[in-house]
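For chain A:
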Amino acid sequence: MRNRSLLVLTAIAATGTLTLTACGSRASNSGSGGSGSGSTTVTIGVDAPLTGSLSALGIGIQNSVDLAVKTANKTNEVPGVTFKIEALDDKAAPQQGSLNATQLVGDSSVVGVVGPLNSGVALTMQKTFNNANLVEVSPANTNPALTQGPNWQTGTKARPFASYFRTATTDAIQGPFAAQFAFSTLGKKKVFLVDNKDAYGVGLVGTFKDEFTKLGGTVAGQDHVTSGASDFSSTVNAIKSSGADFVYFGGEYPDAAPLTKQLKAQGVNIPMIGGDGNYDPTYIKLAGTASNGDFATSVGAPVESLPSAQTFVANYKAGGYSQAYGAYGGYSYDSAWAIIEAVKAVVSANNGKLPSDPRQAVEKAMSNVNFSGVTGTVSFDQYGDATNKQLTVYGVKNGVWTTIKTGTFSG
Partner candidate 1 sequence: MTDTTTATVDNAPAPGTPLLQASNVVMRFGGLTAVNDVSLTVNTGEIIGLIGPNGAGKTTFFNCLTGLYVPTEGTVTYKGATLPPKPHKVTQAGMARTFQNIRLFHNMTVLENVLVGRHTRTKEGLLSAILRGPGYRREEAESRAKAMEYLDFVGLADKAGSLARNLPYGEQRKLEVARALASEPGLLLLDEPTAGMNPQETRATEELVFAVRDRGIAVLVIEHDMRFIFNLCDRVAVLVQGRKLVEGDAATVQGDERVVAAYLGTPYEADADSTTADDSTTPEENQ
Partner candidate 2 sequence: MHELPQNLVNGLLLGATYGLIAVGYTIVYGIVQLINFAHGEIFMTGAFGALSVYLGLGSGTSMWIAIPLMLLGAIVTSTVIAVLTERLAYRPLRNAPRLAPLITAIGVSITLQQLVWGFYPSAKSPRVFPSLPGGPFHIGGVLIQSADIFVVVAAVLSTLFLAYFVRATRTGRAMQATAQDPDTAKLMGINTDRVIVIAFALGAGFAGIAGVAWGLRYGEIKFDMGFLTGLYAFTAAVLGGIGNIYGAMLGGLVLGLVQNLTAIYIADIPGMSQFSSQSWSSVWAFVILILVLMVRPQGLLGERVADRA
């Protein structure tokens, strides 16, 4: 009878799918089996935009971490422990970051995560990692609030998440450093501030402004632009009539380049100083000759002046990666290496064996990590920020970035 058969069908479908569910797990188990006997395999997670507009930066991060892991395995950096990476694509979207964070937390072999690139993504990940005591080291987040709490500017610094670290230098260092450079080295006293309303730009301009006025400089005017806009003529006019002798720009080169171009086209030949968001060859390409005389600060010493950095560049080349390591390659390598160092410390403290749940121990060990990395000495202060405060000013001369000055921020 037809009615009964419907029941039969449903029963079959139900049991079939439930069986499938039950058995679907073999894949993930066997996937992480890894190599070698007697050696524990742990995973370093990577979260970065591997696709989309920012994929060049994200893939650079992934490859650099991969290089760190391969190097550690080759040199047997932590005896008895083999590292592997698991890279997840966050598409530069906070929602995806949240999903990735839970996934990495769920994989018990993950002992630390490198990433993310975007601070908006970091906001959704931090707490999930923190709840699981899983260390997260960002090579790129620069907003001070991530480590020092939302009220850092008013002086009440409070670390919100003990598991969050970063090798990137915060805006709180880069902005003031640029202010000192402009005021003392260049002798410019009147600034016009522009930011592009993204977290990075706003943060940078804020810290620059504080330091610059403290030094005795004056702010001739300030404007904010919408990221992605093309017509900056109102901003240019405001700058022109303000009588400022230079422009400080917080943001990235896609906005900075047309601004400096339109500025010079209007006959306002004052330099633009920006952060590491401007320090990119594309800036010069887009702005053309208008970029000559502009400056950008960037974190760390120039690659050619640090032997460790040169090794990294050479190894990266030898690694055969198809994409460049990008702006955050060095920091990513150092971030991964910091995790490896922490694991090493944990293992040696535990009689040469990795504890079964090493996450909390790794988190503790992070604060004592201290090694000479690609970007200089890597260690973390009480907020989880990098202690490395070395910065470099680059200037555009004849269409190329050239090193102007390397220094350490103090104060």
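The candidates came about this way: all candidates are chains of the complex that A comes from, given by their letters.
Methods note: a residue touches a chain if its C-beta (ideal position, glycine included) is under 8 Å from a C-beta of that chain, and two chains touch if they have at least 3 such contacts; residues count from 1.
Not measured: the values here are computed from a predicted model.
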Checklist line | Pick from 1 or 2, the complex member that touches chain A | finding: 2
Next item on the list: Name, in rising order, each residue of chain A that touches candidate 2 in their complex.
Entry: 53, 197, 222-226, 228-235, 237-238, 240-241, 254, 257-258, 261-262, 265-267, 282, 285-286, 288
